[in-house]
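Here the structure comes first, spelled out in structure tokens, and everything after it is commentary.
Only one protein chain is missing; all other protein chains are in place.
Per-chain numbering from 1; labels A and B assigned in written order.
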Amino acid sequence: MKNTIKINSIKELTKAIGDQIQKRKSEKKSVLTVSAGTCGQARGSLGVIKALKKEIKKENLGDKVKVKISGCHGFCEAEPNIIIHPQDIFYQKVQPQDAEDITSQTILNDKIIDRLLFSDPVSGRAVQNEKKIPFYKKQKRIILGDNALIDPTDINDYFSIGGYNSLIKILSKMTPEDVIETVIKSGLRGRGGAGFPTGKKWEFTRKAKGGIKYIICNADEGDPGAYMDRSLLEGNPHRVLEGMLIGAYAIGAEEGYIYVRDEYPLAVEHISLAISQAEKLGLLGKKILGTNFNFQIHINKGAGAFVCGEETALIASIEGKMGEPRQRPPFPALKGLWRKPTNINNVETWGNIPLIIENGADWFAKIGTKGSKGTKIFSLVGKINNTGLVEVPMGLTLREIIFDVGGGIPEDKEFKAVQTGGPSGGCIPKELLDLPIDFESLTEAGSIMGSGGMIVMDENTCMVDVAKYFLNFLRDESCGKCLSCREGTQRMWEIVTDISEGKGSKGEIEFLTDLAESVKDSSLCGLGQTAANPVLSTIRYFRDEYEAHVKEKKCPAGVCKELIQYLIIEENCTGCLACLKVCPQEAISGELKKVHVLDQSKCIKCGACYEACNFDAIKIE
Amino acid sequence: MEAETQKVKSFISKYNKEKRALISILQDIQAEYNYLPQEALRLVSESLGIPLIDIVGVVTFYRAFSLEPRGKHIVTVCLGTACHVRGGPKILEEFERRLNIEAGGTTEDGEFSLETVACLGCCAIGPVVVVDSDYYAQTTIRKVNSILKKYSKKEN
Partner (left out) sequence: MINLKINNLDVKAEEGWTILETAKFYGLEIPTLCYNEGLSPYGGCRLCLVEKGEGPNAKLVSSCTYPAEEGLIVHTDTERVVKTRRMMIELMLSLAPNSKVIQDLASKFGVKQVRFKIRNEECILCGLCVRMCKEQMDGRAIGFQNRGYKRKISTPFDIRSEECRLCGGCIYICPACQLRCQGPQADTAVCNACLTMDPTCLDHYDELQCWMYDAGRCGTCIRETPKKKSDSKKQASKSKPKEKHA
């Protein structure tokens, strides 16, 4: 970072931001923005960047083109992807060996490389422009969109998209009460799961008695399948910092904490770097921009406990204790961290704040539905063609998200259910696909919005297995304090496991429902109170599957090991020996070009043969 | 053990001996030694004035901490919902078979520890396996052996 001179006044910051915006506008070079979040890197984007830089140097193109590292663009299926500005070309699944073609053809000769273009699975046509790609069409990427424009390790790049303008606005034109009023009017609700009106929470904390107050950014993102917070922290950390600055000003806090989970090393790296850059420039610390506003941020890393995503458990963890939730009241807004008034918000919630301040409450309130304003980022994963992070206005239907944006189910399989809200949520079946997504409608359907995880399941997913999976997760992650949650999740898991193994007896489903409802009613914290949701929602919509396991001892989806068999389809078997070679139990015998035989008594149902067969000669029954 | 004591003391003083920094101190010690030696915990208890039983409670509560020495290479298989739906458990079973240990254990020669994690946030490229800090996307049962071989070869 070149500019390390401290910014001492609002005027100086305005100039610094203006300079960077101008610099971006007058950029003459083509910019190759490469996606390099955790997933992009896992798929080799760093290698792509290296290769591109090498080519540029080799061909002496330094004055025509430059490479920019950015965070996650959201279209994970296409990673590593490159967006070329100003031509607006989107190349997907780029490999280092493509670097030469990109520089020689596209940069030098304005030629599009067709093989790198995204191909629409429905129409079959190649799409060149990022915005025309069906994945992006129905999205409204007010938060995530900027990930594709900036280098997250450079604060100047954040300035160049107008970053920290909202900070200037509040310090020069708004009182803390004005800020809270704006957030209340916008209708923003917490994006972490509960959906509590953010402005109201800020108001409670501001009004609470006491001089010392804290704000916390909950970046624990424990829901399996949800990673939008990771993407935001990796790709645009300054937006979160700016949101926290605005919140601290409004509430009257001088210290803030970001609690990031341990499993996100790149996010920790980028947010730490962002904080140190902001400190160097004087945007964090004492007397920010020459005003009386002081604010500093500390980072606390999680240590591998899902329950620490719960407010009071998170507070206990920052205090250096076990992550045990505690009774509310008193609520954190009155007595939180070290018994002082504390406001906790999710990363995505903080990310919305600068935009609301910049564009106004009315702008935000126009997006979404009556009860749920703004956009929501969902992580669309599982059995879906276009896996990725999807930001849509509240009110879009599930069908639109899964089929229009997500591109439907791979291999033309049948959609079965979509699981929302993580382990605290439930499964929504195909009858409810036209449900508009907002807080209330999801709760009525027996699920919750949660942090936005959306796991799509097809005909080969067994719902009893899904319930078993979530209960196994919950019994391990439960803090263990209250009997109902600790024993309840363990016993529910035991019963569902028995059912999945064909050991379920008559009346067991009813007993399971009773137990689930008791756990829901009697637990101390959100984890226990919602632990029953996976069970109750799968029984509600897929009772026939449970009954098949109990009465007929069959698993219709072909998943539960004890109830299925792997069989060789003789007509399709070409005798290629592929399955034989991978079987760990040597349960398959046969010779080259002769139909193979599977010995059921040795089979451990590992699935290796099914994976290895290229001729559809193995089936699961 | 004088050098070790000094090192642990340096982690503690880095946080000004504040009780609230317990978890951060433990994370530093774990990163240094690949586990939490009992002597280190007793030292932390003395220096910070926190009863040993409370420290052990914190250590055993959080998954990131280990009281037993872990292997040279840590294999982490993601069992998040998306990876589960894409066949993550079968990948774990293959690792268990190849390494001859159960999830949570360490091989006898101290080379590999096998762990699971609920979600790494890389759901799009699942099933995901991480070895040390290397991420492996779209793992299949067949790829397991070649992944393990990479790390055994490194020794030779």
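Methods note: a residue touches a chain if its C-beta (ideal position, glycine included) is under 8 Å from a C-beta of that chain, and two chains touch if they have at least 3 such contacts.
Because the structure is predicted, anything quoted here is derived from the model rather than measured.
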| item | value |
| --- | --- |
| Chain not shown: contacting residue from A:Asp88, A:Asp362, A:Asp514 or A:Asp544 | A:Asp514 |
| Residue among A:Asn346, A:Ser478, A:Ser500 or A:Thr530 touching the omitted chain | A:Ser478 |
| Option from A:Arg491, A:Lys554 or A:Lys619 whose C-beta touches the chain left out | A:Arg491 |
| Residues in subunit A touching the chain absent from view | 305, 307, 322, 327, 329-330, 475-484, 486-491, 494, 511, 514-515, 518, 521-524 |
| Interface with the undisplayed chain - residues on subunit B | 38, 41, 51-57, 60-61, 67 |
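Everything below uses one rule, namely that only the chains that are shown with their structure count from here on.
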| item | value |
| --- | --- |
| Residues on subunit A engaged by subunit B in the complex (per definition of touch) | 38-39, 41-43, 76-77, 79, 221-227, 230, 262-265, 300-306, 317-323, 379, 381-383, 387-388, 419, 422, 453, 455, 457, 461, 469-470, 473, 477, 479, 582, 584, 606-608, 611-612 |
| Residues of subunit B that touch subunit A when the two form their complex | 19-24, 26-27, 54, 57-58, 61-65, 79-87, 90, 93-94, 97, 117-126, 128, 133, 135-137, 140-142 |
